[in-house]
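In this view, the complex is presented without one of its protein chains, the others remaining in place.
For clarity, chains are labelled A, B and C in written order, and residue numbers in each chain start from 1.
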Amino acid sequence: MTEFWKRFSKHRGAVAGLVILFLIVLLAVLAPFLFPKSPWAMVQRPFLPPFENATYFLGTDTMGRDLASGLAHGAYVSLLVGLVSTVVSLLIGIPIGALAGYFGGIVDDVLMRFTELFQSVPSFALAVVLVAIFQPSITSIVVAIAIVSWPPVARLLRGEVMSLKSRDFVDAAVLSGQRSFTIIWRQILPNTLSPIIVLASMMVAAAILVESALSFMGLGDANVMSWGYIIGAGRTVIRQAWWVSFFPGVAILLTVLALNLVGEGLNDALNPRLSRKGRQA
Amino acid sequence: MNTIGTGEKPVIHPGSLKRPEGEPIVRIEKLSIALPEGADRVFAVDRLSIDIHPGEIVCIVGESGSGKSMSANALMGLLPDLVTVAQGRILLGGENLLKLSANALYDIRGRRVAMIFQEPMTALNPLMKVSAQIEEVFEAHGLLTTRERRQRALDLLEEVGLPDPQRAARSYPFQLSGGQRQRVMIAMALALEPEVLIADEPTTALDVTTQAQILDLIRRLQRTHNMAVMFITHDFGVVAEIADQVTVMQHGQVVEQGTADEVLLSPGHSYTRKLIAAIPSGMANERPAKEKNATGPLLHVEKLSKTYFMGSGLFGKQRQVHAVKEVSFSLERGETLGIVGESGSGKSSVGRCLVRLQDPSGGHILLDGEDIATLKGEALRAMRRRIQMVFQDPYSSLNPREKVGRIIASGPIAFGEDNAAAYKEAERLLELVGLDARAAERYPHEFSGGQRQRIGIARALALKPEIIVADEAVSALDVSIQAQVLDLLEELKRTFNLSLVFITHDLRVAAKICDRVLVMQTGEAVEMGSARTIFENPQHTYTRNLIEAIPGRAKEARIAALASA
Amino acid sequence: MRRLLTIPFALALTVSAALADPVSGGKLDLIVQPEPPSVMIGITTNGPALLVGGNIYESLLRYDENLKPMPSLAKSWETSEDGLTYTFHLQEGVKWHDGKPMTSADVMFSVEDFLMKLQPRHRNLMSHVAKVVAPDDNTVVFTLKEPFEAFIRGFAFYTMPIVPKHIYEGTDYQTNPANEKLIGTGPYKFAEWKRGSYIKLVKNEDYYLPGKPYIDELYYHVIPDGASRAVAYETGQVSVLPGGSVENFDIPRLSKLANTCTTEKGWEYFAPLSWLWLNNRKPPMDNVKFRQAVMFALDREFAKDVLWNGYGKVSTGPISSKVPFYANVGPSYPHDPAKAKALLKEMGYDGKPLKLLPLPYGETWQRWAEAVKQNLADVGIPVEIESTDVAGWNQKTSQWDYDIAFTYLYQNGDPAIGVDRNYKSSQIAKGNPFNNVEGYSNPEVDKLFTEAAVAFPAAKRQELYDKVQAKLREDVPVAWLLELGFPTIYNCNVENPISTASGLPNSLRDAWIKK
Partner (left out) sequence: MTRFLAGRLVRAVFILLVITVSNFFLIHAAPGDPAAVMAGESGDADPQFLEQLRERFGLDKPLYVQLGIYVSHVVRLDLGYSYRQQLPVLDLILERLPATLLLSLSAFAVSLGLGILAGAMAAARQGRLSDTLISLFALIFYATPLFWLALMAVLLFSIELGWLPGFGYETVGAGYAGFARALDIAKHLVLPAMTLGLFFMAVYVRMTRASMLEVSQMDFVKTAKAKGLRPRVIQRRHVLRNALLPVVTLAGLQAGQLVGGAVLIETVFAWPGIGRLMFEALSQRDYNLLLGVFVVSAAMVLLFNLITDVLYRFVDPRIRVAS
């Protein structure tokens, strides 16, 4: 672990990323205490520019809602969407990739054709259609993001498992009488952890971007305040009130940046040799 | 780690001081190369001094981590990032290379000093044709026209003895064999007739017969071109075969220097002596033939075949590779059978079929009379504990995410043994293979290669097998460690009355520990007999070739004779 | 009172048009948003289709901003004393765009055959008609079953477009290739449609009014993003932004640009009125006190000022103030959260959360839904917004699968055409998002609306409509929001872009570009 931290902290960007990420998580967690009022409450005149009013220092949006409050509450939602959808896509991608990689042959063929199917449909378009069809809500957004983002996980896992499978310690496990499930679970998956963690950190970032893009297309959940929603709502007034979409844009930028930096740091720290694989492959 | 345990002084034989007339072409003076902070020692190379004269082959010998390759890289000006020269001089024809500008160095590389590497598989650019890669040497130094370069490349390929130079020139590296690639590398190095050739373990990755050819080639070319050669190797056999002068290194420091004869025949330093003693003699000892079991052999293999189907898939054309063709042999209880062959001989496929990591395509494997070649499912699983395997690569054969105790215990646990008992047994086994019981709580990466191989052996023993298949079990180890592990295997075999199938490419290793030897060539068993018969009276041409190719055999015989005297 | 006030405006309009002499020539770039599926307005009657198609097809009449009929394809008309016979005299020398003459036969074909088959609205109108005859090439006579005063306002360009008989007769109207190569009588001819980019119309040189139209080419640009549409106007790539083509938040900024004119005119015939469907079938919306409480809870002034930038007008009841027979009678509902809370308490509302279905027509409507949600939350009605797209919205409203839903509808010139359909119990039918979707049923209202439609003369109708408006305002079957204002923003060099109660769609016949 100390070794890990040593290598991680060598990556200055990663440390900066970690700090930013920590602050954002803190903001998300403390949002209900920092801004007890609903972020939807219309508290001031519309289009109040930032830094004019001490209470509403980031200004207000088209309807006089506190932007700072929206940003804080939005952090929670955006992170949650990113995190949950990543977990869901890992839950889809890992078993598929592991089974395909471990058993090979016809199993591999079938599972990979299936994966290809999802990669052949333009991913964002598929997400749009899924959300539109199941009607926009947090759940449908999370599911849609997960459905379009698991194939890289499966591909990564398949590759890792295939290379691990040819390692002698897996043969040794076979010889020692362990069953396939045990071998996948105990011998192979623990060794894929580092690349998965690295990929996952970048997937959270990508999911946050997709969520904001969906909101931009008017496919956000209208009941929750997310960064994507604020930009989507603010884009029509970008000329009059740049700050409405500027601040959440910066928030997304920082979060995604931080996640990627952390991902890179993890990559350097966890698999110095395996590093430099495709980011989103 | 930074000091030599014995504190013994280096031995400098007179032969290294009394040299041919004239100036050396290369003179390395008190060269120290510093490692980056946090490495396991301060200097990779510590106050190394070597002279190399034209027409001379100087071998630098040492085990891994001795700093021998680093010295070669320093001479080439190709030290890795973060590694720096701390002091000393490297003189090429009187000019200090360490003081030269980058541009001057580009001029020298390839033209005056050339280099060949260990891994011919990776040392050539996979995306460029062979000819282009040779022509590039001329281009780099702005010599000749395009046409002339092409012609020279062809000539060079012919000179290094490639059978069809025209074709080789048009080929991509992946279309050539390892030996052919190494020839291409040599052609490239010779292109500008350099004064100095650095050969960094150039034959280590090659089969023994190929190795003999490449050594011959280097020697021949060195003579015709009157080059100075700096030859890096870990193999005293190779040293005996090729060296004029020898420098032995340990932990970055010179421990012994002298002519080949001086160092090989009268090693003065204990480390050198240890290294030379660790070389398997290549002389098989007579062993009493194992008495035949009344109930027949423990293992009987009959017409075992393995065929691979390559390039499958929906549309690819299927290609068949017959890796093993109707091989038969038997193994008595307590016997060690060696399976010897070069790469591609099918020896490993035989081993993997025996333990059923692969399914044989044909034939029978009778274990105590039961055919295990076609077992499936639970029956196969139950059989597994009777035949275990020790793998070649000590780094990939242990799961880096499992503690050593768990690695050893997981077999018995998979067969239903109680966890606590299995762990206890694991600790006992660790002690048995010469490790501390506390090793069970540690992860594999905390151990050295030799220790890891011991862990691998303990794991194989955990299931109390009757047969152990050792697939190149010592090939990845340094020679001194190799000897220790071989001794351990021998001892355990006796203790547990194990039968051993020992798969190796190294005839000397086979000679040392095997009762009987099976020689394989391209999937077929060409000869089988007692180790002694095979070595002293080989019947098959291939076997004879193999034995003759063992480097330094002539000298070794003398060394062995001296050692035993 | 209202009529007196509006006359000077009408005068002003004519005067300004007369002041400078119109000049011919030039090209005009407009926005059409969203891209219509077709501009054959005999088949497709959505807003964007009308905006373009209204320049290609004409009806018998046009209407001024007080909904007074003006000549179009009919140069004059008479109504019999008993209100049963309408006689129209057609313009002479009218030619279709393919050069064939337009006659009463074409009108007969359109009215009796083409539109009957394709237009539900037309079928409704014709249910009042006993027969139609064409005594000669230039005359058409409608005979009604009973007096129907609203009839004269049913000849708008899109309620009764005249289509060429010689092209459509005997074919499948929906798939006739002429739907792509449009043939009308209008001032502009169809030239080119580059899907996803623009629709181009060119001047009809053979138009029956000499000298008109003035402009050579019309380009209707398709730009899907609201912000880009604003940019297009700013950079001068388009010079007319029809109502609703930019987001409301952009209007104040754009209208302040140099040489920019803004007008709210041209929507009098449509008279769009917005309201919340309150599903009367379900509790608590079945309770009149709850519905009244909703009215008191809504801050409609805020919506008008902030979301609609002050355009439009807070609605008082079921009939838009632009439509004939409007009256401000009955209870009124200012923003009064206290009163709303009191009413809720009185009825014993249990605080059950309700679903709110916004209108999926862009940002303003989304924001409005959020504001309404906040308004309702303030008086203790928890609301969850249900996002959906146009298809989902249609599905949910027309299948009555909602609690509260936004909508807005055109009133089409007369309460008997565009208002009573939303309140009469005979109009309760699934599968149609424009009828009595709220499920309000009151025999008294049914009777009043039915009588008012056929009462004669107009004064009689006014009396009945006053009564029904008062009654509805008391019952609050739906929560009326705003009479929507869709200002047209245009470069001041464009003269007289809006000359009728239907604005730009009907048509750019009289518009010209200042040199």
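We take it that contacts are C-beta pairs under 8 Å (C-beta built on N, C-alpha and C of every residue); 3 or more make two chains touch, one makes a residue touch a chain.
Model, not experiment: these values are computed from the prediction.
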{"item": "Chains still shown that are in contact with the chain withheld from the display", "value": "A, B, C"}
{"item": "Of C:I56, C:I152 or C:V222, the residue in touch with the unshown chain", "value": "C:V222"}
{"item": "Identified contact with the non-displayed chain, of C:R62, C:H97, C:K200 or C:R509", "value": "C:K200"}
{"item": "Sole residue of C:E234, C:D336 or C:D378 that reaches the chain not shown, by the stated touch rule", "value": "C:E234"}
{"item": "On subunit B, residues whose C-beta touches the chain left out of the figure", "value": "76, 78, 106-111, 114-115, 117, 119, 122-128, 136-137, 140-141, 172, 174-175, 185, 188-189, 314-316"}
{"item": "Residues of subunit A (touch criterion as defined above) contacting the omitted chain", "value": "113, 116-117, 119-130, 132-133, 135, 152, 155, 205, 209, 212-213, 216-217, 231, 235, 238-239, 245, 249, 252-254, 256-257, 260-261, 275-276, 278-281"}
{"item": "Subunit C, residues in touch with the chain not shown (by the definition above)", "value": "27, 29, 34-35, 37-38, 44-46, 119-121, 123, 174-175, 179-180, 194-198, 200, 217, 219, 221-225, 227-228, 231-232, 234-235, 237, 360, 388-396, 398, 409-410, 429, 431-434"}
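By our rule, only the chains that are shown with their structure count from here on.
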{"item": "Whole-Å gap separating subunit A and subunit C, where each centre is the average of the chain's CA atoms", "value": "46"}
{"item": "Set of subunit C residues in contact with two or more other chains", "value": "none"}
{"item": "In subunit A, residues with contacts to at least two other chains", "value": "none"}
{"item": "For the subunit C and subunit A complex, residues of the former touching the latter", "value": "226-227, 230, 247, 249-250, 252-253, 306-307, 358, 360, 362-363, 366-367, 369-371, 373-374, 377, 384-389, 392"}
{"item": "For the subunit A and subunit B complex, residues of the former touching the latter", "value": "167-169, 171-179, 182, 186-187, 190-191, 193"}
{"item": "Interfacial residue positions of subunit A with respect to subunit C in the complex", "value": "38, 40-42, 46, 62-64, 132, 135-137, 218-223, 233, 235-240"}
